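Selected chains only, in their assembly positions.
The first chain written gets the first letter, and so on, giving A and B; residue counts start at 1 in each chain.
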């Protein structure tokens, strides 16, 4: 697939809630993880997004936050996918953190090296990939 | 213009669809390319966004994806502007890809070096700049 987003999550559309301008679309991945996307109603119509349809959710790694530890805070970001850190690739300023989700998919987040240190992120560490529904792009095959 | 967004697209507002909270605003650039922005209704009122008004769309390069090759996938991102890669500036981890759009404007995307390699991005290569309507900021002069 020739698209520069680091995260590709293929799945099946399990819910579509249409509003006046935007719709909320839920995608269930093969392993059971669920991703919510906010897209325009025009996209719902143009792409034929409907329950049961195969689709892929695309999310740039820079749009993903990492949440770790036992946290007493709940977040408004609709996507908060729990998993375990599998790999941390450190760059000069940022690191790419790969999280193996419960359902088996890999999620990538780009975070600062500072955050990696402060949060003690390393392989085996439980962590969630957190991103807003409005940051998800859906794609369908014709 | 003193604003740190890499992409500045000046144009004329060609459509405004208001919903209860958000509005969808279409901007037509001088060369004919169209950009769709989702902004709050309060912004439509405060900025006086209306058909025929001059405005500029601002988009950070990190919110732009690059799509390349003949693709049988369609995307929910409302902005999918076709063009040709003009320049690829490689950094340590990421590259900045400049795409000359059909209408003549330049669009910038920051993507990983890995994506540049995998997609074979280089000058002369057809590619699209893909970004969500909700990632566009509109600006108007007083």
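Simple rule for what comes next: contacts are C-beta pairs under 8 Å (C-beta built on N, C-alpha and C of every residue); 3 or more make two chains touch, one makes a residue touch a chain.
Quick caveat, the model's predicted, so the values are computed rather than measured.
Visitor: Which total copy number does the whole complex reach if 2 copies are given here?
Guide: Of the complex's copies, 2 are shown; altogether there are 3.
Quick note on the criterion: only the chains that are shown with their structure count from here on.
Visitor: Using mean C-alpha positions as chain centres, tell me how far subunit A is from subunit B in Å, no decimals.
Guide: 22
Visitor: Mind listing the subunit B positions that touch subunit A in their complex?
Guide: 17, 19-20, 22-24, 38, 62-63, 65-69, 71-78, 92-93, 109, 111-112, 115, 119, 130, 132-134
Visitor: Spell out the residues on subunit A that touch subunit B in their complex, using ranges where they run on.
Guide: On the subunit A side, the touching residues are 1-6, 19-22, 37-40, 42-43, 46-47, 49, 56, 58, 60-62, 91-92, 94, 134-135, 137-142.
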